[in-house]
Each structure stands twice: as C-alpha cells, then as structure tokens.
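As structure tokens, the structure follows; a few thoughts come after it.
A single protein chain has been removed from this complex, and every other one stays in its place.
Every chain is named by a letter (A and B) in the order it is written, and numbering of its residues begins at 1.
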Amino acid sequence: MRRLKAIGALVAAGVLAAACSAGKGGGSGSGTTKATNVVTISNENGALWTCGFSPFNGSDTLLTVGFVYEPLVYVNALQNGKTTPMLATSWQWGAGNTSLTFTIRKNVKFSDGTAMTPADVVYTFNLLKKYPALDLTGDWSVLSSVTQTGSDQVTMKFKHAAVPAFYFIAGQTPIVPQHIWSKISNPVSFADSKPVGTGPYKVNPCTKQNITYTANPHYWQSGLPKITKVQYPAFTSNNTANDQLASGQAQWGSQYIPSIKSFYTAKSPSFHYWFPPTVNVSLIPNLKNSLLANVKVRQAMAYAIDREKVSSIGESGYEPPANQAGIVTPTFSSWLDSSLTGKYNYTYNPAKAKQILASAGFKMGSDGIMANSKGQKLSFSVINIGDYSDWVASMQVVAQNLKAVGIQVTPDNLTNTDFTAAIYTGKFQLAYYDQQTFGPSPYYELRNWLDSAGTAPIGKTAATNYERYSNPATDKLFSQYAASTSVSQQHAIINQVQQVMLSQLPIIPVVQAVDWYQWDDSSLSGWPTPSNPYAQPAAYSYPDAEQVLLHLRSK
Amino acid sequence: MSMPISGVPTAPDTGQLPGTAPGPAGAGQARLPARHALARMGRAIRSNRKAAAGTVLLAIFLFAALFPGLIAHDDPGADAYQPKLGISTAHLLGTTAQGQDMWAQLVWGTRNVMIIAFVVGLAATGIAVLIGVAAAYLGGLWDGSLSLLTDVLLVIPLFPLLIIIAGYAHGGGTLVLILVITVTSWSYTARQLRSQALSLRKRDFLEAARVRGERRLYIVVVEIIPTMTSLIVAAFLTNALYAVLFASSLQFIGLGDPNTQSWGTMLYWAQNNAALQTGQPMWALAPGACIAALGAAFALLNYAFDEIGNPALRPVRRKRVTRA
Partner (left out) sequence: MRFALRRLGFFVITLWAALTLNFLLPRLMPGNPALAMLSKFHGQLGPGTLHALEVLFGVNTQKGLLAQYFSYLHQVFTGNFGPSLDFYPEPVTSVIGSAIWWTLGLVGIVTILAFLLGTGLGIVSAWRRGGRLDSVLPPVFVITSAIPYFWMGMVLVLIFGITLGWLPTEGGYYVSTDSPGLNLTFFQDVLSHAALPALALLITTIGTWILTMRNTMITTLAEDYVRMARAKGLPGRRIMVDYAARNAILPNLTGFAMSLGFVVSGAILIEYVFNYPGVGYMLLQAVQGEDYPLEQALFLLITVAVLVAILIADIATALLDPRTRTGG
C-alpha cells in the first residue's frame, strides 16, 4: 500500500515537472512565428472545421472566398465603394443602367494551372441561376442574363436598373472553374474539400483543428502573396482565441475581447486594435402594435435612451452610439445631412421624453408606468439573443433608461433559433437586432430596414424589414437610388431617407456594430489602420481578407 | 460537489446497489416523541463545534436573504457607477464591468440562492421521505419497484441530465431550476431514509401499534417518521446543499436567467467578461466563496449530525501528557 502510494506520488511529481517545464517554454515566446512570412489568425468560429470550402456554402464562405476564390472587382465598403479591379480589368454600364459589360483579365490561371477565361465567369453566374440555393447574394433577383459578348467580354443584363447590386455581383460573387464544377452532379451539397480557384492561396492541409493555407504558385499578381503561409486554427471558445492573441501566438485577431486594454494592448507595444463601425444595432418596435404605432411613443424612447451609456457599459465602449438618422459614423460621415441634425436632435433627454408622452395623453401611474386614458400601459417585452452577453447587458441599460421615463421594458432572452423565428414572423413587441449585410453606402442597410419589399405580414417571414414598416414614398426613394450612378443624386436621395428616419422613427438605432480587429505589428507590416482603411480588416470579412493578406509583408 | 459525508460506512444492505448506512445508530434505539428529539438535537448542536459553526454561517446567510436592504444600500441591478472600480469604502467589493455595486449584488443574490436551497431542500426531502418510507413499509412489489426507480435515478449521472433538460427548456428562470433539480435529485436521500425505515420496521413499538390495530398510514406518519427526525433533517441539509451547487452551476454555464440577481449569475457575467484575466478577480472570487461558505454550512451541520448519531466518529481529544 505504502509502496503504491510512493509510486503514485513520484509519478505525479514527474508529470507536474514535465508539464511545468513545457508550460514555461511553450507559453509566451516560443509560439510566435520565427518565420515571419507566416501569419496566424485568431477568429473564434464557435466550432471545429468541417474542411468544406465551397464558396456557395454560407458557413464556409469566410474560409474560402478571398483566400482561394476571387470576385471580379474588389469593392471597399470602408472607402465608399472604392474599386480595385481583380478578375475584371474594367467595366461599363449600358444605357439606362440595365446592362453591365466587364472586360475579363487575361493570363489568369487557376491553382491547378488551367487558364481562367470569360467562359468560367459566364458558367459561374449561370450555375447560380440553375441552383438558386447557391446564389447567396441574390444576384438573380435582379439579373436576367449573363453571356459572353466578345473574346474577353461578359455582358450582364438586368431586369430593371439596380446599380447598387454591383457590390454583390462584381464584388461578392466568387468565380469558380467550369472544368471542375461542371462535373459535379449536385453542386448544392458539394463540399469542395480541395478547392481550386484563382486566389492567392491553396488549402494545404485542413484538419478539424487548423487550416493551413499555402501560397498559390500560379497566382496572377506576380511577387504576391508575400505571406507564404496562413494558419487558421479553429476555436470553440472566445477565451481560448483571446488567449492565443494575448500571448502573441496569433497576429491577426477578429475577436471580441472584454477589457481589451488590460487583456491585450497592455501586454505589448506592438498590439493594436481598431473597431470600424458597420451597421446600426437597433431597438425594433413592432409597428403593428397599437401603442408602438404611435410615433410619439417612439420619439419618447429615442430621447429616453442614453446611448453613450449603452455603448460604454453594455459594449465596453467598443461600439459607438448610433444616431437616429441611421447613418453609421465615422464610416459614412460624408453622407450625414447636417442640416437635419439641427431640426431633429435626438440626444439623451429624459425630461423631454416625459414631456412628449404627456402631450400624447399618457399619465404616470402609481406603479411608475405611463398609461393612456384607456388604461393601456406602456409595458412591453423586448426579445434579445441570450447568447450575446453584450446585447443582454445593453438591454439591461436600455430597460433602466426607459423605466426612468415610465416605460416598462422586460428583456426576454431567447436562443438564436427562437429569436430568429420570432423576429422573422413578427411575433414580438420590441426586439434588439442588426442587419446582417453591410455595403459601401448607407443605402444597403437602410433599404433593408425600410423597403416594403423586405417585409411581410405578421406570421409570414419578413426577410429584413422586421418592424413591418411600409411606405410607398420611401420605396420610391430606394428605387430611384437604384437607377442612378450619379453620386450627387445618391446623396440627395439618402438625405431624404434620413428625413424619414428622423421624422417617422421606424426603428431606433442605439449603438453601431463594428468589425472586430486586432493586429500585432512586431514582425509584419501592411495592416489596415484607421488612417489607411484599404479593406474591411476582420479576418472573417470576405473577400476583404484577401486584400489584407496581399498587403502584409514581413518587416 | 463531492459526495455527502456519510458517517457510517457502507455495510452492503439487501444486495441491491451498495447503499448507505442504516442511519445514525443513536436515533433508532429508543422511540422518542418528536419534540424530545428536537430538544436533544438542540443540545447536541450547542455542544458540537462543527454544528455551532455551521449554524452561525447559516444564520448569517439567512439574515442576508431576509433583510438585504439593511446590509447593502445600493440597487444591485442599477448600472449606476463607474465600472471596474476596486475595493473602497463606497464599494466594499468594487464595481462590475457594467458599473454595478458588487457587494449589493452579492447580498441581494443571497435571497435567490436561499429560496432555491430551501424550496428544493424541502420538496426533494418530502419526495424522499414519501418514497423511502413507503418502499420500506409497504414492502414486497411496492418496495421492489420504488427501490428500482430510486436506484436507477441514483445511478444516472444527474448533472448531464440537468444540462439536457435545462437546454431543452431553453434555460429559464428560478422556477424552472427549482422544478428540474427537485425532480431529479431526491434519490440519494430516499435510499438513506428507506434503509433506516427498514431497520425500524421490526421494532417493538411498531409491532405494538400493529397489534393495537392502528391503520398503516397512522403507523407511518405518527410512529415511524418522528423517529427518523434527525435523518430527515440530515436529508434536508444534503438536498439543500446539492440544490445550491447544481443551481449555481447551471446559472454559471448560462442555463439560468442572466437577468436575475444570484451568485451563479454573477459568476456567469464574471466569466463572460474574462474577470480573472482583466484584473477583476473579486467578481469571480466573491460569489464562489459565498457558495462554498453556504455549502460548507450545510455540510458542517450534516457532518455534525452524523457525529451526533455515531459516537465513534466524534473527534478524539487527546489530553496533552505533560512530562513529569
């Protein structure tokens, strides 16, 4: 017995000793890449890799579009749609903006050595037409035909003028090789584990825990990419990914890091972060609710919410306060109509909120909740995604803000699936959510919120217009915008949309969602920065990740 | 969350799943009316150090649960202060990353924990008494099937089952937690109670009652149960301890309602905000210490009851022999 105990103790001591020595060595330092043309990404995806790389599979796009597959043009949403020709060298809108002709770049090869031709472009688009499940960006909702019209030209015809669709068609649709995809019997379920594309990287190899990308020797931009290897580990928890960033093992982060200064930037002078705002996270009223349909109630809410506090307490200051005009700043500051802010100034003003409610006939009850003459109380539930702890914290602040003016709001934290089911079908009173797509101007987000094409009656699925807002005048604004390529006209139209947001308050933006981005420039340079926003900087942005990787080089 | 400390070792009983002791030796010997038993317990508590310590701890938490406003003056839910402040006279434990006063959260959270502990403790013990005593007294097929039910539930790992059920229920408030934990955790104490009830069956006073012609229910309620008072109290303490540990664990992993004030939800928020890694260790340490302290109170009292029942386990106080 004693002997057994002694052996056990010895074994334990030996294990601990080995572990400690490994711990010290394997911790900070030895993990960092000595070979400096390697970059490691830290982006928690919540699951292990399935090693599927189909560019048309929604869960795999961020791993493959940009790395392996490329679009025709790179459109930078952070620089108001600045374009960089990729697989297309130039393009031209036809008369009435109902046709678009691309000149396809010559001497481009796929990673298996085969030449890329306009036929591949035509094939790709027609593949999406044949299998709508692959058309993730909805190209064919506006396209009517795509054909080759010259030795190196492809012409696309539109059902109606849809200039903003350029962002999706030219900037987000990956071009796939016809000689491979035409042989696949069911492209919808095709995993594409050994993807062949025109992009700067090949997948070699992929395991559940890590994807290694190596440089494509046939890449059409000679001398690029300078980064010859990219490691993309799979993280199932935020904390583990944050840890790898903070220890210097990963250089490119796309993480939500609580208390980022003490957790990350304090650890090294070469650690930086930048969170460019993209879309609004808004309090969404169900406009079919009789109390919420009253614009004064919504106005009162807009005055009662302390957006600064939601930003600093709920989002640790990472997501700046939004404005009621719905224009995300500073990303789209040039679109903000300053003349309107004088007229509608929705700052934090609880006294004014109470005033407005009083003028609408609401009186404070003995329970601290405002009620109208019919006895209807301003008491609502707000659905929220329980998984997003920062949104839960934000709603706690909002609930406290609204309580102070007599509006009772009870958070109902749902699972992801329950939440999306409820918000799509309009089974809610208030909701807290943001749009899932971002584009190179405020049009993209605001159209999703306000265009009646995106809404549906309660009980049916509304794709993007959850609050059930419908106004033909507003719809007309959006179709006018879509028909025009004139920048000044676009600005004028967006000004009118801002007027709608400020006077009708269909939704109440609270804070602005951001791209999560951290970088370590101790051995690599060429990172996107606030002064040089050449691409959306998060590793999960596609195809922007390609631009970042093409700019990076070792110091 | 280790096994409850059962004083007397497992002499295998009736060949079923190796169970627990046939109950503290003392309580079964003579038949005592309930109030004598309670008075005896009171005296025993005062003289036993562990019991005294446990009682004091429990009393502190009860006070905090009943009168939180007297101890903490801030609103625990209000994001009213500067976030991430350290310990100071204004904020005894500092503030959270959301600007809430931690001391207030800790004190007000006691109520939720105590409610869960007592409600689950009582309900689970009630079920355990019902099933344990019924199985022992009814015997035969009843005993067989009830014992089987108990043993099966005893062996199925409870925590994964709780996780699955809470997951299907999409998390949920305190009520869901109470229901779910009560329904699954009575089996251990049911076994203990059954064992003791079995050992009492053949006692003379029960034979006398039967011969007198008393109804079965009368015998069970008036004769058997009061004799088992100390074990029932011990069972309550065990169930309360588990309730606290299970409930805070479920809240910690996010299966409770994150908007309630409780120690488990404090830990959930601390974990989500990487409190340990960002220099806010109090946020994680304080609620955990409270859970440990409350659990220790229950465990100390439980242990003390075992010692009261089984004199062999009492601490031996060796007299210091002074050299002549």
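Basically, a residue touches a chain if its C-beta (ideal position, glycine included) is under 8 Å from a C-beta of that chain, and two chains touch if they have at least 3 such contacts.
Since the model is a prediction, treat every value here as computed from it, not as a measurement.
Colleague: Specify the residue from the set B:D75, B:D151 or B:E214 that touches the hidden chain.
Modeller: Answering carefully, the residue with contact to the hidden chain is B:D151.
Colleague: Would you mind spotting which of A:A119, A:A133 or A:A293 touches the chain that isn't drawn?
Modeller: A:A133
Colleague: Which candidate, B:I165, B:I181 or B:A209, sits in contact with the chain we can't see?
Modeller: Checking the options B:I165, B:I181 or B:A209, the one contacting the hidden chain is B:I165.
Colleague: Please output the residues of subunit B touching the missing chain, sorted low to high.
Modeller: Counting only subunit B, the missing chain is touched by 1-18, 50, 148, 151-152, 154-161, 163-170, 241, 245, 248-249, 252-255, 267, 271, 276-277, 281, 284-285, 288-289, 291-296, 298-300, 303, 312-313, 315-318.
Colleague: Residue-wise, where is subunit A in contact with the chain that is not depicted?
Modeller: Touch with the absent chain occurs at residues 1-2, 4-5, 8-9, 12, 15-16, 18-27, 30-31, 40, 42, 46-48, 50, 59, 133, 189, 207-210, 231, 233-237, 239-240, 243-244, 249-250, 387, 415-418, 420-421.
The rule is short, and it goes like this: only the chains that are shown with their structure count from here on.
Colleague: Whole-Å distance, subunit A centre to subunit B centre, using C-alpha means?
Modeller: From the centre of subunit A to the centre of subunit B is 48 Å.
Colleague: Inside the complex, what are the residues of subunit A that reach subunit B?
Modeller: Residue list for subunit A touching subunit B: 239, 242-243, 246, 257-259, 262-263, 309, 312-314, 316, 386-387, 389, 392-393, 396-397, 400, 411, 413-415, 418.
Colleague: Inside the complex, what are the residues of subunit B that reach subunit A?
Modeller: Listed in rising order, the residues are 77-79, 83-84, 97-99, 170-171, 254, 257-259, 269, 272-274, 277-280.
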